[in-house]
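Dumping the structure here so I can ask a few things about it.
A single protein chain has been omitted from the complex, and every remaining protein chain is retained in its original position.
Moving on to subunit A:
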Amino acid sequence: MATKIINKTVTEFSLRITRCFFVPSKTIQTNATLFQERLETSITNVEEQLPTTIRPPLPIIHSRKLAFPPKFKAPRQVWVSNMDTVEEEKLGLIDLHPEVFAERPRVDIIHENVRWQQLYRHVSYANTKMRYEVRGGGKKPRQQKGSGRSRHGSIRSPIWRGGGIVHGPRSPTPYFYMLGFNTRLNGLRSTLSAKLAQDDLHIVDSLDIPTDDPSYLEKLVEERGWGPAVLFVDDNDIMPLNITAASDSHGHYNLMPVYGLNVYSMLKHHTLVLTLAAVERLEERLLFHLNRNDAASAGQKYRLDSV
């Protein structure tokens, strides 16, 4: 009965927060048959077959309106790059909200988030037997009095060799807990700020690449000096076919929708690449939570002791 309750609690909440926080690296869905067709007719030589990109006069992206305009903190300016060509072409310059991207990084909050992400889904299956579970030990070994030896009731009591363990691990033990809403929110803000401050954050217009050749992505990342591991984040969870196919064979290039953005993934990947749509969505959501009228109800649905 206890096991059933534990499993129900873990799966219930893990399902609810799967959408927000836990996204396996290859969640992105594509049409399987379409992908197969495309593989058969894919471009083999990258340099010859790439279409030439014709662009209007730069800068294409001029400015961005910030929600909840910051009063005294200056917005951070970042370049918007392209993904059409291997070489980086700067399409424009945009503002990023300082309350999201220029917050003082709280290392302790980042640590708390990483610890939570690793622990909340952890179930320990270690088990030891207690005295009533160890085989034998039902009979009193010898008479209470008369033998001159110490008195015992069972050969499997914890003081005996081979006896039961008193406070040992009991399988399955869940380590599920919910970190506070604001701690998770500030974890995202701190990590995004740290990424931007350390030149590990790049903005692109979209994730459309001209070919589905995996070597295109390799060359692009190498050319631009992006880290070995890159996390591409877009607003939509159905990604363009080309980048899905190109990144499929690489375990270190991962695609993620905005709702899956989490501190652990951002730290695991060296470079974070956000699309413009992802930046808009991210800022809108985080700024809403920072300025909402009913802050108490933000974490209501994750509270364990209330319905």
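Criterion: contacts are C-beta pairs under 8 Å (C-beta built on N, C-alpha and C of every residue); 3 or more make two chains touch, one makes a residue touch a chain; residues count from 1.
Keep this in mind: contacts and distances are computed from a predicted model.
Visitor: Looking at what's absent rather than what's present, what does UniProt name the missing chain, "Large ribosomal subunit protein mL49", "Ribosome biogenesis protein WDR12 homolog", "Serine/threonine-protein phosphatase" or "thioredoxin-disulfide reductase (NADPH)"?
Guide: UniProt lists the chain left out of the view as "Large ribosomal subunit protein mL49".
Visitor: Given the contact definition stated above, which residue among A:His62, A:Arg104, A:Arg135 or A:Arg149 touches the chain not shown here?
Guide: Per the contact definition at the top, the residue touching the missing chain is A:Arg104.
Visitor: Applying the definition given at the start, please give the residues of subunit A touching the unseen chain.
Guide: Residue positions of subunit A that touch the missing chain: 71-72, 104, 106-108, 288, 290-294.
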